[in-house]
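First, the structure itself, so that you have it in front of you.
Right, subunit A next:
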Amino acid sequence: MTQLELQKVSKFFGGLAAISRLDLQVQQGEIIGLIGPNGAGKTTTFNVITGELRPNEGEVIFEGQDITGLRPHQVATLGIVRTYQLVTLFPGYTALKNVLVGLHLGARIGFAEAILNSRSHQRKELHLYRQAQEILNFFNLQAVADEPAENLPHGLQRKLGVAIALAARPKMLLLDEPLTGMNPNEVLEMIATIRRIRDRNGITVVVVEHNMRAVMALCERIVVINFGVRIAEGAPQDIQANKQVVEAYLGSDSHAA
Partner candidate 1 sequence: MKARAMIWGKILMVVAGCLLLLTGAPAAEDQPKEVLLGGITALSGPAAPWGIGMQNTWQMAVDDINNGGWWWQKKGFTVDGQKYNWKLTVYDHAFDAAKAVSAANRLISRDGVKYIFAFDGGMIKAFQPISERAKVLTVAYASPGKDYINPQNFYTWMYGVDCIAAVIFYPWLEKNTAYKRIAILEPDHWTGHTTAEASRFGISKTQLEIVFDEYFPPDTTDFYPILTRIIKTKPDLIDIGNVDPAARALFVKQAREMGFKGPMYLITPDIANLKSVAGWENCEGLYFLPYEIELTPGQKHIEKVYIERYGEENWIGSLAYLLWDFAFWLTQAIEEAGSFDTTAVCNHLEKMKLKSVFGEPAYFAGQGYYGINRMPLYPYNVCQVQKGQLVQVITGAYADYLK
Partner candidate 2 sequence: MTRVRPDPDRQGKFLGEMKAQQKSRLYFLGLFVLLGLVPLVLRSEYYLHVLIAMFYHVIYATTYRFILRTGQFHFGAHAFVGIGAYASVLLVMRAGWSFWLAMPAAGLIAAFFAVLIGYPTLRLKGIYFAIITWGFGDTLRFIYMRFKEPFGGPLGIFAIPGPNPITIPGLITIDFSQKTHFYFLALALMIVTLYILHRMEQSRFGLIFGAIREGDRLARAVGINIMNYKVLAFAVCSGLGAMAGSFYAHYTYYISPLDFSVLLTIYLAIYTVVGGQERYAGVIVGTVVLMLAGEVFAGYSHYQLLMYSGFLIVILLFLPGGLISLPGLLTRVGSRAEEKEGEKFRNDPA
């Protein structure tokens, strides 16, 4: 079943097309990779999907609903949650608090009860707290739960970023370069975690990543874009064999190594 569909989406910056008439289908429950050289328009695609940018033309359809031009928090409410290319966390908060913020959509706490601090409110808080703990456990972050996020080493920060996104109970996760700056061990662990997220919760995952080997290992399907245009699509082995892709991208990019 097609969960997310981009139909002829274009986004221009001052006359330059960052993406141009891009079509993209994402199936329910798959892990799909979005690759392309620097400036190919991958992050712009994410921005358009999550509503941070409004496309100049085309439509974004999620589960049969036109979500073009919705505000980011509305898109998140519908179930699409993203992470960012650069590590984006709430730096001053502890890891646990970071996840607690991520749990926002499930919180449902009213203003009055929060002010009055009623029993039911305290129960809700405790419940949220347990959920946050579970998520930290899932990512094996329980040991650093009380450490401010800004003090964590890079690899753990990346993980925490995904944990925050997962806390928002997405139907679809958009991960923007989740593996950058990680050492090989961490990469393997992250790949396993992403697979587990999909397998356990049936969450669709879209990954933008430069680490080719990891992408090939992780993704079931890969879409290649260049200059905002889709140039190839298929299983990892097909992409590796695709001449056009090799010419445009793999051959000229050191990441392909």
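The working rule: a contact is a pair of C-beta atoms (placed from the backbone, for glycine too) under 8 Å apart; a residue touches a chain by one contact, two chains touch by 3 or more; residues count from 1.
The candidates came about this way: all candidates are chains of the complex that A comes from, given by their letters.
Keep in mind the model is a prediction, meaning the values are calculated, not measured.
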Candidate from 1 or 2 that touches subunit A, complex-wide: 2
Candidate 2-facing residues of subunit A, complex: 50, 52, 71-74, 76-77, 81-84, 88-93, 97, 100-102, 104-105, 107, 109, 111, 114-117, 121-122, 125-126, 128-130, 133, 142-145, 147, 151, 153, 155-156, 164-165, 167-168
